[in-house]
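Have a look at this one.
All protein chains but one are shown in place.
As written, the chain order gives the labels A, B and C, with residue 1 at the start of each chain.
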Amino acid sequence: MPVNETLRILRTVRYDAKHYSLFLQAGRVGPATLPGQFAMLQAGDGLRPYLRRAFSVADVATLAGVPCIEFVVRVVGVGTEALGRFAEGTPIPVLGPLGTPFPIDDLRVSDRVALVAGGIGLAPLVLLARRLAERGVPADLFYGGRNESEVLKRPDFERLLGAPRCRYATDDGSLGRRGLVTDLLQAALDAGTTYRRVFACGPQAMFRTLAALLARTGTDASFALESEMACGFGVCLGCVVPGRDGRFLTVCKEGPCLPPSAIDWGAV
Amino acid sequence: MPVNETLRILRTVRYDAKHYSLFLQAGRVGPATLPGQFAMLQAGDGLRPYLRRAFSVADVATLAGVPCIEFVVRVVGVGTEALGRFAEGTPIPVLGPLGTPFPIDDLRVSDRVALVAGGIGLAPLVLLARRLAERGVPADLFYGGRNESEVLKRPDFERLLGAPRCRYATDDGSLGRRGLVTDLLQAALDAGTTYRRVFACGPQAMFRTLAALLARTGTDASFALESEMACGFGVCLGCVVPGRDGRFLTVCKEGPCLPPSAIDWGAV
Amino acid sequence: MNAGDVDLTARLGPLVLKNPVATASGTFGYGLEFTDYVSLASLGAITVKGLSLRPCLGNPPPRICETDAGMLNAIGLQNIGVEAFLTEKLPELHARGATVIANVWGDTEDEFRSVVERIGDDPRVAAIELNVSCPNVVKGGMVFGNDPAALGALVSAVRPLARRPLIVKLSPNVTDIVACARAAVDAGADVLSLINTLVGLAIDLETREPKIGFTTGGLSGPAIRPVAVRMVWEVRRALPGVPLFGIGGIETAENVVEFLIAGADAVQVGTASFRDPGLAGRLVREVAEWCARHGVQRSSDLVGTLKTRPRAEHRYA
Partner (left out) sequence: MNAGDVDLTARLGPLVLKNPVATASGTFGYGLEFTDYVSLASLGAITVKGLSLRPCLGNPPPRICETDAGMLNAIGLQNIGVEAFLTEKLPELHARGATVIANVWGDTEDEFRSVVERIGDDPRVAAIELNVSCPNVVKGGMVFGNDPAALGALVSAVRPLARRPLIVKLSPNVTDIVACARAAVDAGADVLSLINTLVGLAIDLETREPKIGFTTGGLSGPAIRPVAVRMVWEVRRALPGVPLFGIGGIETAENVVEFLIAGADAVQVGTASFRDPGLAGRLVREVAEWCARHGVQRSSDLVGTLKTRPRAEHRYA
């Protein structure tokens, strides 16, 4: 049951000119959030941006003892720009948690899963890693970014999953393997690793390659999709992706976490 | 010759919930400003407010040794609200100085003038008082406000003009006489004081009463008018007041300082 | 005066609402999505997503984009169909005490007639609103909405079948909104809603493709409010007896009051519900407070009270 509340900024941590973490009071949204869910944040009360923006809840934790929600944000336009400039204490209207989370209830300690992140797609995987770790489900991270400095929250992943389980790919080879994150996963699969389920979040191109790859191996998967959203709770019907059955699926409600097999990748 | 430049906020001094002084770097606007002129300030780069807002240059001075321009602002809507909330150092686009200043070049030390302020209409009179003081022209201040706390910059006026020359009227009698500022002036005129020129700024109702009063006594005057402005430099033709001759006068260019005799008060 | 003492009743011909704040079709889902944020019973009315005879899949994405002070949409009228609405949504809406306006559309006159017939005299539907103005369809709405004669013909065809109060929602993409209003009223509309969205286009410069898959989309939000207020005023002035819903860019109680003064008997809140799903409920209270602060006993006393000045002709020097 989503909550419409106003939460104050506790801290903003900048990674580089384009990336930051935004820590808000946890409010009622935080404790209710499952991995893969997101929230709609209003950046200021002006007309630009006009609509709320969607952000995965990256983590639910504490900051100096205060319960908080963390969002990891890449600056791409007015909304993400504005959200990063607010002072500590600024009240931010938050609607959440929203959407269908990653399916993890059926996982057991004997299962092994993969987390695949491309760029800012790391965001929903932090909380997922935390919950899997709490439940003792072993998870391998495959994380691709442009370069070392764009690979974010590495310490968190390595602490939660164990450093040896975290593998990286960068475009320039500055961290891990040079190349694509999907190559990393391919290599692992080729080496005979089998995964009970693959959880992924990243750019469209990554999803496409991954969907094809996983379809070939018949691996179960859940992708945390993105699309432009006006409402975030299933009423504008603006955020849809074409489904296999010819219908359109709402990314905000039926998603964001959807099995790639439900999507008509040819029509995306 | 107006300058279109960006000046940083040096300090914001709040008087009460509705009033503040905004100190900007003087830039090239400051030194060029004559009393009665104004500047157009852009409050943020968003869409609300969309247009710049007009503010009289209240003073040109220094703040901790740094040359500055001061604006005295009453909060009435989004623009005046936003301008008061910016942090020190925020760059503000400023266009100025604009408009026709108060006519003071012909004044001599043997002349005596009156400054009449109603409410936020004090703003342009501070710089005027400063220039008159510099030139040794004696000036009486008549300043009306709702109550004592809405009478702003009293120390400045009293230092520049001499405290005995400053008379106040408040609605509630909390400072000076209870009643209207025009009553104060009326009393002075009735007592036989004659003024070479009356400089005034205030709300419409004050202007009207004052115009009638001064027309009766045949006193020369200059009123710093206000109106809604889109451009501030004579091109939108949005800011006009009806003139005596049937034409419309631009408050931003032919004004803001206009002789009340030029205006068709019946049509305002 | 206290806000609680203000009479908010809005009378729109046969349709009487407990207050003048309703929600606009397509921006409030089927209502039930909002129960976490607002009490449906507290609203003047809720208008549900445009219903067609058969479930409609809608347009391929992208369907929406943000613009300055608004957004474009071309959802393509995706909906579950009138049948599913009546059986799956309406009972719960009714149980929750919502005053329900069924917004309906068709690709053809026949389809319009069939949807309206299907609703029949179901008392759980407070009124039927014909969307003759959706600009996002290839055939369908557009044709009816922008031509007074076609509009009149459509309303005439539907009117005899409509056994609930009939609202016609007008398109603003016309030269003469009064002609459209008159055509709808002459053909039997009980109430008019105005406005629907303005047709707009926004382009992705990198791909040189429209940001909306359908190319153009409907512009909504604060950007269009002055156009909407103007059209409400024009229609009110020309047809003073016709009840009106004002729609377009409403975000605040002041915006509601502006529409009432312009001549709307009630309003519908649209896009702003995306920004804040609890907005419509809050506006009911805030309109009451505004009235109380201004000594207005009945909000209906505000309706059509705009004082205009005579317009001068050009004067030359």
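Keep this in mind: contacts are C-beta pairs under 8 Å (C-beta built on N, C-alpha and C of every residue); 3 or more make two chains touch, one makes a residue touch a chain.
Nothing here was measured: the structure is a model prediction, and the numbers come from that model.
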Missing chain: touched chains present in the view: A, B, C
Sort through C:K18, C:R159, C:R230 or C:R282 and give me the one touching the missing partner chain. C:R230
Of C:V116, C:L154, C:V199 or C:A266, the residue in touch with the unshown chain: C:V199
Touch assignment to the omitted chain, from B:T12, B:Q25, B:Q42 or B:S56, lands on B:Q42
Going by the touch rule given at the top, which residues of chain C touch the chain that is not shown? 52, 54-60, 67-70, 72, 76-77, 81, 107, 137-140, 146-147, 173-176, 198-203, 205, 207-210, 213-217, 219, 222-227, 229-230, 233, 249, 254, 257-258, 261-262, 305-309, 311-317
Take the complete complex as the reference. Which residues in chain A touch the chain that isn't displayed? 47, 246-247
Contact residues on chain B toward the hidden chain run 1-4, 42, 47-52, 93, 95, 227-231, 233-242, 246-248, 267
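In the analysis below, only the chains that are shown with their structure count from here on.
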Select the chain at the greatest separation from chain C, using centres from the mean of Cα atoms. B
Chain B to chain C: how many Å between their CA centres? 46
So which bits of chain B are touching at least two other chains? 47-48
Residue numbers in chain C touching two or more further chains are 68-69
